[in-house]
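Note that this complex is displayed minus one protein chain, with the remaining chains in position.
Order of writing sets the chain letters: A, B, C, D and E. Residues in each chain are counted from 1.
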Amino acid sequence: MDVERVVREALREDLPWGDITTDSLFPGPLRAHGEVVAKRAGVVAGLPLLEEVFRQLDPGVRVHPEVTDGTEVERGHVVARLEGDGRSLLAGERVALNFLCRLSGIATLTRRYVQAVSGLPCRIVDTRKTTPGLRALEKYAVRVGGGANHRFGLSDGVLVKDNHLALLRREGVSLREAVARIRARVPHGVRIQVEVTDPEQVEEVVEAGADALLMDNMDLPSLREAVARCRGRVLTEASGGITLESVRAVAETGVDVISVGALTHSAPALDLSLEIR
Amino acid sequence: MDVERVVREALREDLPWGDITTDSLFPGPLRAHGEVVAKRAGVVAGLPLLEEVFRQLDPGVRVHPEVTDGTEVERGHVVARLEGDGRSLLAGERVALNFLCRLSGIATLTRRYVQAVSGLPCRIVDTRKTTPGLRALEKYAVRVGGGANHRFGLSDGVLVKDNHLALLRREGVSLREAVARIRARVPHGVRIQVEVTDPEQVEEVVEAGADALLMDNMDLPSLREAVARCRGRVLTEASGGITLESVRAVAETGVDVISVGALTHSAPALDLSLEIR
Amino acid sequence: MDVERVVREALREDLPWGDITTDSLFPGPLRAHGEVVAKRAGVVAGLPLLEEVFRQLDPGVRVHPEVTDGTEVERGHVVARLEGDGRSLLAGERVALNFLCRLSGIATLTRRYVQAVSGLPCRIVDTRKTTPGLRALEKYAVRVGGGANHRFGLSDGVLVKDNHLALLRREGVSLREAVARIRARVPHGVRIQVEVTDPEQVEEVVEAGADALLMDNMDLPSLREAVARCRGRVLTEASGGITLESVRAVAETGVDVISVGALTHSAPALDLSLEIR
Amino acid sequence: MDVERVVREALREDLPWGDITTDSLFPGPLRAHGEVVAKRAGVVAGLPLLEEVFRQLDPGVRVHPEVTDGTEVERGHVVARLEGDGRSLLAGERVALNFLCRLSGIATLTRRYVQAVSGLPCRIVDTRKTTPGLRALEKYAVRVGGGANHRFGLSDGVLVKDNHLALLRREGVSLREAVARIRARVPHGVRIQVEVTDPEQVEEVVEAGADALLMDNMDLPSLREAVARCRGRVLTEASGGITLESVRAVAETGVDVISVGALTHSAPALDLSLEIR
Amino acid sequence: MDVERVVREALREDLPWGDITTDSLFPGPLRAHGEVVAKRAGVVAGLPLLEEVFRQLDPGVRVHPEVTDGTEVERGHVVARLEGDGRSLLAGERVALNFLCRLSGIATLTRRYVQAVSGLPCRIVDTRKTTPGLRALEKYAVRVGGGANHRFGLSDGVLVKDNHLALLRREGVSLREAVARIRARVPHGVRIQVEVTDPEQVEEVVEAGADALLMDNMDLPSLREAVARCRGRVLTEASGGITLESVRAVAETGVDVISVGALTHSAPALDLSLEIR
Partner (left out) sequence: MDVERVVREALREDLPWGDITTDSLFPGPLRAHGEVVAKRAGVVAGLPLLEEVFRQLDPGVRVHPEVTDGTEVERGHVVARLEGDGRSLLAGERVALNFLCRLSGIATLTRRYVQAVSGLPCRIVDTRKTTPGLRALEKYAVRVGGGANHRFGLSDGVLVKDNHLALLRREGVSLREAVARIRARVPHGVRIQVEVTDPEQVEEVVEAGADALLMDNMDLPSLREAVARCRGRVLTEASGGITLESVRAVAETGVDVISVGALTHSAPALDLSLEIR
C-alpha cells in the first residue's frame, strides 16, 4: 500500500509551510509524552499510518503502539504512546488522527456487521464506494474489521451490472455471448460475476457461464429462491441497502457474500484523541 | 483547488489498466445517455468533479448539470445528464459518484446545521478533521452547504489549544508571553485564537492580547458566562460534540462561531446513482 | 492506461531542455510531411502513443494512421503520415519510434506464437516479465498481437509457485490449508492457481481446492498425463522456455493456457523509421 | 541516476495493494534465504537495483552481492544472496529480476560486440533507441558491458541527420551555414556531428566545420574511403544494421566509433532466477 | 517546508545521469574534507539544505555546520565542514551552494533593512514576489534575516489592492459592501487589509471595517498623515520602492509594517564557495 505517498500528501496539505502556532511558541525542542486515547469503544485500525506520519515529520519521535490493528478497545483505552519533541507531537497530531479515526471507524462498523452474521457461512465485503485516493487503506480497514474485500477496481475484477445489461440488450447481445466475450479477453484467473434482479434469471445466467451472481436490492424470499436455484453451481452475493438490522436475515437466505457500501462511504469516524502529558 | 490531480489519482486507483468488463463486452463505441439521480433528498455538491472525471476519461462525453452546487434536491431529482460513449459512462460512473456522494453528504449535513441556527448571528464552520488529501474539496462542500471555513491548516491560522497550553505551563511561559511570541512571528494578517476551558480564564486571555477564544466542551451556562465576560472584545467560538439537536441552544449563548468536526469526518454519503437510458 | 504519464517522462528524458540541433538549425516553423515506414514485416502496435507524443510536443502536428493497431504490415508499408512543423517531427521522432518499435515487436512475436497454435483450443498469454514502468502498454501489445493476458501483478491474481511451496513445506502447512487461507483472504472473484512439477501432484492440488494449475518446465509426456488427470476439473497452464518451435507440441498436450515470458522480455524491436518528405 | 523513482514506479506497478498470494499464505514473518542464480552465461548488470528494490520494500532484507556489475558469470553461478523475511523475498523477486535480467542482457550483448572488435582502436556505443523511462539505466548497462555512450538525448549532443539535411536543402541552407548556426547556439563544449551517406560528401562536411561524421548504412569500401578522406581531421562513426558477424570488418575500416541500436532495443534478457532455500 | 522535494528536483536538474567528469576521473571512493567558506560578509541561511543535498546524494558524507542559520559571518569564515567521499563533494557542491548562496543573500539583505530601522516599532516583511517554487524557503530566509513574513499566498490572507478596487468601482460595489462580502466568506482568523493611495481614504476604509491598510507608493508626508488619521484603530503597512536609504524615514512615519519586494526578487546571492582540502 502506498502509505508513504498518502501521508506525504496529507502532511503537505495540513502544514505546507510549517505549524505557525507551535513554531512561534517554542523556539527549541521540548521533551513530551503523548497518548492516543479512545474516546469511544471501537476497533482500532491504522497504527502503521500513525507511525509513518511521525517517521516523515520527525524520526526522533518514538511511537509505541499499545494494541495492534484489529483490537477492540473500550472508551478510555490508550491505543499508543508517543515520546519525543513536543513540537512534533503537536504538528503531527491532526494528520495522524485523521487517518486513525477514519480507518478505525471503518473497522468498527465492519466488525459490527461481521458479528451480526456470526456463525453463518457468509462473508461481509466492501465495495468500490471508497474515498478517492484512500481505497487501499480503506479496504485494509475492512479486513482489519474482519470483513473481506470485493475486487479492488475496474481493472482486476469482472462484474456485469444493470447498466451493462441494459446496453447489451439494446445492442442485441445475448448473455451467453456477453460471457463468452469476457472469457476471451480477461485473464484466466478472473471469475465472471453477473447481476440478476429476479430469481427467474438465475438459470439463464448460470447457463451463460457466469461464475458468480450479484443480487442487488432483492427481497428476502427472492434471495432465498435465487440461492436455491443456483444449487451451489455459482457463488451468490447480495447487496443494496443492507443495514446492521437486516444483515442477519439476508445471510440466512444462504448467500455466500454480502456487500455493504456503507462500510466505507458512511462509517462515522471513531473518536480518538491525542493527549500530551 | 487541485481538482485535476485528485481526479487523476482517483481514476488511476479505480482503473489503472482499463475497465476489463466494459472493454471486453463492447469492442466499439456505443452512444448512450445517462442520468445522475438523487436517491435521497439533500444538497448537491461536487458537479465540477463530475465534469473533470469525464474530461479526463473521455472528452467526448458531454456533461449537462441540471442544478448547480448548493441546490437542495428531492429524491428522484435528476442532478445531471450525460451523453456520449456508453463505455466511458460505465468506466467513469463510480469515481464520479464517489466524489459527488461524499461532497453532497457534507453539504447536506452542513445545510442542516445552518438551518438549525437560522436567524441567529452565528456561523457554522468546519475543522481540520477532514479526509487526508481532500481537504480543499471538503471545505468547498461546507461552503456550498452554507457554512464557513475555519483555518485551512496549521500553516495559515493560529490556535493555541489545550495541548499547547499544557506545554506552556510546564515550561513556565505566561499566556501574555505566549501571545507576544506568536504576534512577533506570524504574518500581521493572522488573528490569534486561544482555547479556554472555563469562563474564569476569559479575562486573562483577552488581556494577553488574543483576538479570539475557542471554548471546547463547555456547558451552556459556562458558554453564556464566557460570552458575557468577553463584552465583544474578541470573537468567540464553541466546539466539542455539538449535534443537530444541541446546536441551536449553543448558538443562543451568543457565540460568534460554532465548529463541527462531524461535518467532514462523519457525514454519511448522499445516495446518488447513474442510470443509463 | 497511463499513456500521458509515460510519454511525458519519455519526452523529459530525451529532450529535457529542447532539441539543440533542430532549434539551432531552424529559427522558425517549416511545414513538413513525414511517413512512418515499416522496414520489416510485422504487426503494428502503439499508434495511440505516436499520437500522444505529438499531442504533448506540438498539438499542431497532425497524425494520420494508415493502419490500426493489430494490422500485419509488409516491409515498406506506410504505417502513419505526419504533417506539421518539421522541427516538431524531428524532435518527437525518436521517442515516438521507441514506443512504436518496442510494442510492435511484442505484438509481432505474440502473433507468431498465436499462429503456431492456430486451430487448437489454447491461449497464448504473457507473464510479469515486463519492462519496469511499461507493463500496461506491453500487455496491451500482447492483446494486439492476439494473445491474452495473465494476471497484471501480485495484487490482482493468485499464483502459488515453487518458492511459496518450499516455504509452506518448511512451515508444515498442508496444501489444503494453504488454499483455504487464500480463499479466506482474497476477493471472491479471484481464482487460485497452484504450481505442480509432476503429474503425481495433480490430484492433491485439485483436491486442495485449486482452480487452476501451473505446470512449469514439464516435458510433453508429463504435460499430457497431468492434463489427463485433471479431467477438466481445473484450468491448466504450461510455462517454461517454450519457443516458437515447441509451442504447438505443447498446445497439443491439451493445456488451456501457455505462458511465454519472451513475449515481453526478449522480443526484438520491429524496425520502423520516420522519413521526412 | 534516478534509481529510486524507477524502482518505486515498478513496485507500484507490480503490487499496488500488496502481494495477495503471499500475504494470505503467511500471516507472520518467516526467515528465509534466497539466491539469485544465472541460468545462462552472461555479464551481470543492475545489482544496485536489486538492492534498491529490497531497500524500498523491506529494509530488513539483507542483499549480499557475490559479484560486481560487469562480472562475466557462468550458468549456475550465484550472483547474489538474500536474507530476510521470506514474504518480502517473494514480493520483490519479480521486480528485482525484471531490472536485473534486462540490464544484464544489455551488458552481455555489449560485451560480445566489444570482444568482437578487441584489439582494434574502435569504440562500441549505444544509441537513443532505448526503453522509454529507462535510458540512464540502459546506458549504464552498456558501460558495464564495456561499451561507451553516445549522447544522452537531444538536449546534450548535436547530430545533423538525413532528415535535417533534407529540410536544410529544401530551405536552401548550405552546410557551412548550418554548422555556423549550430556553433553559435550550442554550448562550446559540444561537438558537432553530421551525417554523410557517400564518401564524396566528406570534404564538404569537414570544410563546413563539423567535428565528427556519422556514416549510416555505408558498405565497407565506402567506409574505408570516407575514413581515408577524413585524414584524421574529424571523428568517424559508422552505424546501421551492424551485427556481431559484421562488426569486426566495420571496425577494420578504421572508423573511430560504431553505434549499435540493438544493444538496447533488441537485447534478449539474461535468464536469472531467485531460488529460496 | 518541502525541502526534500526541492532538493530532489535540483539534483535531478544538475546531474540527471551522474557527474560525468568526476565519475570518469575517480573510479573508486576517495576520502576528502571540504569547507564551505564565505567569500563576502553576510548572514548565513540555508544550512538545512546543505545537509539535505548530501543526505540524498550520499548519506556517507558528514556535514558539520560551524554556525547556525542567522549568523553574521565575515569574509573567510568557515560556514560548514564536510567529510566523506570526495566524488560526492564534487557532485553536490554546486546544488548545495546554489541554495545556500541565494538564501544567504536574502537573509543578508533583510538584515540590512532590519538594522536600518532598529529601535523603531516597525517590522520589515516580504511580499509574494518570490522565486516560483521556492517561496517557503525564501520566506524562511527572510525570517532568518530578522524580518517577518507577509501572507504566504492568495489562499491564506486578504489584501484588497488597487486592481480589486478598480473593478469594485466599475461594478458599483461600495467598500463597505466589499469588506462585508469578504468577512462573510473567509475564515474568522483572517484579517482584512485594504489598499489606500491617499490619506483622505483612511476614514472610509476604517469605517468599512478593514483591519489593516496598505499604503503603496505614498510620500512621507502622506504616510505620516495617514498614520495619524488611523489613530491606532488599524494596522498600517507601507510599500513601494522602499530602499535601504529610504527605509528609516518611512519607518519614522509610524507605520507598523514595511514590505519590501526586493528582499526576495532582487537580493544578490551571497558569495560562498566549497574548498576541498
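By definition in this document, contacts are C-beta pairs under 8 Å (C-beta built on N, C-alpha and C of every residue); 3 or more make two chains touch, one makes a residue touch a chain.
Model, not experiment: these values are computed from the prediction.
Undergrad: Which is it among E:Val43, E:Cys101 or E:Ala251 that touches the chain not included here?
TA: Hidden-chain contact among the options goes to E:Cys101.
Undergrad: Of D:Arg94, D:Arg123, D:His164 or D:Arg181, which one is in contact with the hidden chain?
TA: Answering carefully, the residue with contact to the hidden chain is D:Arg123.
Undergrad: Using the document's contact rule, name the residues of subunit D that touch the chain not shown here.
TA: Per the touch rule, subunit D residues meeting the hidden chain are 123, 125, 143, 148-152, 155-159, 184-191, 193, 211-212, 235, 237, 256-257.
Undergrad: When the complex is taken as a whole, what residues of subunit E touch the one chain not shown?
TA: Here the touching residues of subunit E are 6-7, 9-10, 13-26, 30, 32, 86, 89-91, 93-95, 97-99, 101-102, 105, 128-136, 153-160, 163-164, 166-168, 170-171, 173, 178, 181-182, 184-186, 190, 262, 265-266, 268-269, 274-276.
Undergrad: Mind listing the subunit B residues that contact the chain we can't see here?
TA: 1-2, 135-136, 139, 152
Please note the rule applied: only the chains that are shown with their structure count from here on.
Undergrad: Roughly how far is subunit A from subunit E, going centre to centre by Cα mean, in whole Å?
TA: About 45 Å, centre to centre.
Undergrad: Report the inter-chain centroid distance for subunit C and subunit E in whole angstrom, where each centroid is the mean of the CA atoms.
TA: 52
Undergrad: Any chance you could list the residues of subunit E touching two or more other chains?
TA: In subunit E, 16, 152 touch at least two other chains.
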